[in-house]
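One protein chain is absent from this view; the other protein chains keep their places.
For subunit A:
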Amino acid sequence: MSSRERILSSVRTAITGATAPVVPRGYADRLELDAAGQIALLVERIRDYKADVRVISQADLARTIGNVLGERSASSVVVPADLDPQWLTTVTCEVLRDDPPLDARRLDQVSAVVTSSAVSVALTGTIVLDAGTAQGRRVISLIPDLHICVVPAQTIVGTVPEAVRRLDPVRPLTWISGPSATSDIELNRVEGVHGPRNLVVLIVN
């Protein structure tokens, strides 16, 4: 008998007579907040993780991206192959488009990355990237030390259940809640281990 058959047969013997309960789903799946309230909550929660978060208008997006890269003295920035060139009109540092795909060692020399995002959760301050439009491959938002992440206001939801229902599990998903952090040394939270140590979130209203 194969290991597969042995395990399945042991499982079947073990659960003989086991009854499956009806799962109680009394938990909340949305917040009693309007769109402005959700944005305000998302800002507060992202700030709690020590990320830099700004609410801007679409007209200010390109100028803000240029300013953030300048403020942080970025010498180069990588962007997804399909990022709107209009977002980069004020960028003065070197721009690398991930097309053809850059290898990891090259990305390790790049200071910053600009991406969009798929869904954000106000209650937990979480941003989800699903490799969709203007988000690129997972590796580009991982290796550079500064991640400028654009959150379109219409992608913001209140709760985790709302976010899960909007996502397609077949896509590679990355949920981001603040910059990389660890609490491994005497439980002191330290921002920044392996992922980007600096996260700048631009909520476009």
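The working rule: contacts are C-beta pairs under 8 Å (C-beta built on N, C-alpha and C of every residue); 3 or more make two chains touch, one makes a residue touch a chain; residues count from 1.
By our rule, contacts and distances are computed from a predicted model.
This figure omits one chain of the complex; the name its UniProt record holds, of "MptD family ECF transporter S component", "L-lactate dehydrogenase complex protein LldF", "Alpha-IPM isomerase" or "Ferrous iron transport protein A", is "L-lactate dehydrogenase complex protein LldF". In the complete complex, the hidden chain is touched by one of A:Ser10, A:Gln58 or A:Thr89, namely A:Ser10. Residues touching the missing chain, restricted to subunit A, are 2-4, 6-8, 10-15, 18-29, 45, 48-49, 101, 104-105, 108, 121, 123-126, 131, 137-139, 142, 160-161, 163-165, 167, 169-188, 190, 192-196 (touch as defined at the top).
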